[in-house]
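One chain of protein is taken out of this complex; the other chains stay put.
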Amino acid sequence: MKPSSKKVAIVGASGYSGEELVRLLLSHPHAELTAVTSRQYAGQTLAQIFPKFAHHPRAKTLRFSEPKADLLAKQAEVVFLALPHGVAAEYAVPLMQAGCVVIDLSADFRLRNAAVYKEFYGHDHPAPELLGKAVYGLPEIYRDAIRKALLIASPGCYPTSVLLPLIPLLKAGLIQPGAIIADSLSGVSGAGRKAELDYLFVECNESARAYSIPKHRHLSEIEQELSLAAGAPVTIQFTPHLIPVNRGILTTLYLTPTKNFADAAGAAALGEKIARCYAKAYANEPFVRVLEGRALPDTKNVVGTNVIEIAWRLDPRTGRLIVMSAEDNLVKGASGQAVQSLNLICGFPETAGLT
Amino acid sequence: MKPSSKKVAIVGASGYSGEELVRLLLSHPHAELTAVTSRQYAGQTLAQIFPKFAHHPRAKTLRFSEPKADLLAKQAEVVFLALPHGVAAEYAVPLMQAGCVVIDLSADFRLRNAAVYKEFYGHDHPAPELLGKAVYGLPEIYRDAIRKALLIASPGCYPTSVLLPLIPLLKAGLIQPGAIIADSLSGVSGAGRKAELDYLFVECNESARAYSIPKHRHLSEIEQELSLAAGAPVTIQFTPHLIPVNRGILTTLYLTPTKNFADAAGAAALGEKIARCYAKAYANEPFVRVLEGRALPDTKNVVGTNVIEIAWRLDPRTGRLIVMSAEDNLVKGASGQAVQSLNLICGFPETAGLT
Amino acid sequence: MKPSSKKVAIVGASGYSGEELVRLLLSHPHAELTAVTSRQYAGQTLAQIFPKFAHHPRAKTLRFSEPKADLLAKQAEVVFLALPHGVAAEYAVPLMQAGCVVIDLSADFRLRNAAVYKEFYGHDHPAPELLGKAVYGLPEIYRDAIRKALLIASPGCYPTSVLLPLIPLLKAGLIQPGAIIADSLSGVSGAGRKAELDYLFVECNESARAYSIPKHRHLSEIEQELSLAAGAPVTIQFTPHLIPVNRGILTTLYLTPTKNFADAAGAAALGEKIARCYAKAYANEPFVRVLEGRALPDTKNVVGTNVIEIAWRLDPRTGRLIVMSAEDNLVKGASGQAVQSLNLICGFPETAGLT
Partner (left out) sequence: MKPSSKKVAIVGASGYSGEELVRLLLSHPHAELTAVTSRQYAGQTLAQIFPKFAHHPRAKTLRFSEPKADLLAKQAEVVFLALPHGVAAEYAVPLMQAGCVVIDLSADFRLRNAAVYKEFYGHDHPAPELLGKAVYGLPEIYRDAIRKALLIASPGCYPTSVLLPLIPLLKAGLIQPGAIIADSLSGVSGAGRKAELDYLFVECNESARAYSIPKHRHLSEIEQELSLAAGAPVTIQFTPHLIPVNRGILTTLYLTPTKNFADAAGAAALGEKIARCYAKAYANEPFVRVLEGRALPDTKNVVGTNVIEIAWRLDPRTGRLIVMSAEDNLVKGASGQAVQSLNLICGFPETAGLT
C-alpha cells in the first residue's frame, strides 16, 4: 500500500466516467483502488476489459465485482459513484451509513430542491433527506465546504464549463443575470458508453447537431448555482450541440455587461475590470487558465487534463461580452474534478494525481 | 454539345469551391464546361488533378489553363469566379466588358457600399463602379433580380446560413432586429484549400475552437442584408467556430420575439405565426426544408446537397426564439447556390443539375 | 410512373445498405420504388426516418411496411433484400415463386456449395435448392448470366474489392494462385447499423484494429470466385481492419507473379503484360478505373460513386506485384452493384441511376 493513502472504490467503473476514474486513481500517489464494480463485467480483471491499463500491475489483479454496498463499505473509505441519475442514491445512503465518504458523479445530489429535481428529471427524488448534506463539488467555488463534506455532488460537464466562467462575473456584478446565453459543443463521450444508434460512429462522424433544447436537464444545476452567485433567481438560455470529437466541451457565452460601453475607451475600462475580476478569482487556481493575448480556448489544449481554459472579448459594436471556455468533459467535467474533491477531503495536495 | 446548353467557365477551379463547381457543372444537363483555370495546374487535365472526376469523359480532355480574361470571354458565355477576395474584380471587369455574365463566389461584389468593404477587408474596393450592378445571389430573396443580372455576387457560406432563417422573420416583424445572436459551426473546407498549419489534419481533428471574433468579415454582408429586410440598420453578434468535419455549417440563432410570451398559450399563439411566416416564405422553395415535429437540423442530412434545413423552438422559460439551420458550406453555401443563379439567369429549371 | 420503368421494393430498408438503395432508387430514371420494409419503422414515411431524402416527393408519401412476401410480390417486379444472412432466404423463396426477380445483398446465395456455407456461417443453409439458380452479381465477370438471372447474389464489400483486381490476373495466368494475401481497411458503415458498443463513435474514432482473423466469413465467396478464375482451388490470406471513416474500403494485395523478374528490364516487360491484361478486362468498363502514372487509390475519390479504383506496382527488390483497390463499401461494395444488376436484368443502360 502507498504511504498515507486512502482506500477508494468505484461503483460503475465500466462507463466513460468510470473508466477515466480508473485511469486517474491507478496513478494517484495517495489512493489505493480496492474495488471496481460492473454488473456486466463482474469477474473479469481491469486489464481484460480495458487493455490500455494492462501495464499497471494493479489492473492485472483487480477484478470487477457486483455492486454491493455492504461489501464496498468494508473495502474502501471513499467511494465514487459513476452511475446513471436515479440509481446513485440507492448506494449513497447505505455507504454513508456505513461511514464511507461518497463522491457522486451523477445528478442525484446536485440540486438543493427536490421539486426542481422532479421537474427536470421526471421522477421523485429517491433520497431527499440527503440533499441538505451534499456539497456541490466545484472546488474553485466551494473549496472549504468540500474539505468537510461527507457527500459530494460532483458537477456535470456542461455546468462546469458554464459556471466557472460566469460565477466571478456575477459575484462582481459585472454582467446582467437576466441575459445569459450559453452555447456548448460536446464530444460524444458525453453521451456515455451506451449502445444506441444515435451514438454510432457513422451517425456522429461528419455531423453537427443540437439536441435536448430548449430545456436540457443540466439547466437545473446551472441555474441553481448562478442564482446563488447572483443573489437572485437566474434563468438562462442553454443549447448543447454534439460534434464529432471523442472528448471536450467548448462553451461560448453571450453576456451583457451591467455597464454600457460604446467605444474603444469604454471597452478598455471595462476590460480592465473583467481582467481583475478573473485574476482575483483564478490567478492562483491550479486548474483554471485564463488565456492572454490573442489566444482562444481550444478543446485540444485541455483534453486529458483537469484544466479549464477561459478567454473573453468585448464587442464595442454590440455592447456584449463574449466568454469562451474549453475543458475535457471526462476530466474537469467529471472524473478529474471528482478526484480534486477527493484530494481536498483527504488533505492531499489538491493537484495530486491530476498533473 | 448538350442541347440548348450554355458554355460556362470556372476561374480558380482548384480550390474547394472551384472543385465543387466542377462537380456540379460536369453533370449539369444544360451547361457545357469549356474552360477551367488554375495557375498551379495549368496544362494538366481535370482527371489528373481530381481523380474522382476521371469517369466523366470531359474530365479526361479538359485541361486547366492560365486565367486570361480575353481568352475566357471567347470560350464561355457565363464565367464563375472562385477566387480570393480582392482578386475577382480584375477578371470581372474585362469579362463583363466582353459580354460575359459573371457569377462571382468571392466577397468582392457583395457589399453595396465601398466604405463598408474597406472597413471589413482592409483595402480600397478594386472596382467600386460595379457595386451598383451586382445582384446578391440569394435566389430565395432576389430571384427576379438574379434573372436579369449580368453580375452575381454569390453569398458567403455563413451569410446564407444566417440570412435564410432570419429574413422572413424580420420582414414579418416577428423578431427584434437589435437582439440577434448567430453562433455557427463550420467544417474545415470553409477555410479553403490552403497549405497552412492551422488547417492540418492533426490541428483540426479532436479540436473545437472559435476564431475571428468578434468581427468576422462576413458580418458586413450579413448586416447589409438584414438591414434591408428590417428596413433599418441591424448590428448582430456572430461567432464562427471550426469543428472537425469536412463540410457543413450548423448555425444556432438566439432571437427575441417582438411579442412577449410567458406561458404555453402565448408560445402556441406565437408559434402559429412563425410557422405561417416560414410556410409563406419557403413552402414552395425547392432547396429550403423547414423541419417538422421533433427533428432538428443535422449537417449530415444536407451534405452534398443544395438544401438548407431550418427548425425553430420557442422557449417559454426565457421568452426567446431559437432557430437553427444546416447547410453544406460548399453547395448551398457556395457553388450550388451559384449554379442556382446560373439556372435563373439562363432560364433553366431552377433545380437543374442540383438534384 | 416513369416511362418504361420497373416497380421495385426493398426489404430491410433501414440498414445502411438499405438506405443506400433508397438513395439510388429514388433517383433512378427507370425504377419506381413502391415498397420499403422495416419492422422497426413500420408506418413512418421515408422522410421521417431519413430526413436527407425529404426533398424527394416520393419520400414524403412512401411509408415503411412490415415485410410480407405475398404483399411485396404484388407491389413489385424486382425485390431487393438488404437483410442479415440467414434471413434473406425466407423471403427469396416465396418472392421467386410469386414471379419476382430477387436481388439479394446478403451472403445467403453467394456460395455454390451448401457445405461451405455451413463451415463459414455456422448453420445449415436455409434453402440449398436455390443455390444452383443464383448468379453471383459481379457484372464485370458475370454480365451475361446476370441478364438472364432470376436470383442475384450480390457480392460482399470485401469480396468486390479483392475479386475485381485479381480475377483478370488469375485468368491470364500472371500470378501464382497459391500466394495471395489481401489486406483490407474498411469504414465503419461496413459493420451495419447495429447498436453495439464496438461501433460507438468513441470506440472507433482515433482507433485502428484488425478483426475476425484469420478466417473471416467473406473468405468463402472470395475463394470460390478466385478458384473459378484460376481453374483450381485457391486459398488466400485475408485480414480486414476497421478504420475511422464512414465509408470506403482500401485493399492492398500482395502477389507473386508467375514469371520472375529481378531487374528493371524484367519489371518493364512484365509490367506491359499486366497493363494489357487490365486494359483488356476493364478498358470499357464504366465502373472500373485503372489508375495511370503515379496516382494511387484513395477512398475519398470513390466515396458516393459506383467506381472501383485499381493501381499496381512491381517491386524489383522483392519480385512481388502489389495491387491496390478503393471502393465505396455501400455502393460498388453493396447497393450500387445491386442496382447495376437491376439495370442488366431489366435491359436498362448499365449506368442508369449510377452516375
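Order of writing sets the labels: A, B and C. Residues in every chain begin at 1.
Convention: a contact is a pair of C-beta atoms (placed from the backbone, for glycine too) under 8 Å apart; a residue touches a chain by one contact, two chains touch by 3 or more.
All values derive from a computational prediction rather than experimental measurement.
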| item | value |
| --- | --- |
| Residue among B:16, B:50 or B:261 that touches the chain left out of view | B:16 |
| Per the touch definition above, residue among C:100, C:245 or C:290 touching the missing chain | C:245 |
| Absent-chain contact - pick from C:127, C:236 or C:352 | C:236 |
| Residue among A:271, A:286 or A:316 touching the omitted chain | A:286 |
| Hidden partner interface residues of chain B, rising order | 16, 187-189, 193-197, 199-206, 244-246 |
| Residues of chain A in contact with the chain not shown | 27, 48, 51-52, 54-55, 206, 286-287, 289, 291, 293, 295, 298, 300-302, 304-305, 307, 309, 355 |
| Contacts of chain C with the absent chain, listed as residue ranges | 181, 183, 185, 203, 205-211, 213-215, 235-237, 239, 241, 243-248, 250, 252, 254, 296-300, 303, 313-315, 317-318, 320, 322, 324, 326 |
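Heads up, the rule we're going with is that only the chains that are shown with their structure count from here on.
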| item | value |
| --- | --- |
| Remotest chain, chain A as reference, centres from CA atoms | C |
| Chain A and chain C, separation of their C-alpha mean positions in angstrom | 46 |
| Chain centre separation (chain A, chain B; CA means) in Å | 39 |
| Centre-of-Cα separation between chain C and chain B, whole angstrom | 37 |
| Numbers and ranges of chain A residues touching at least 2 other chains | 203, 205-206, 244-246 |
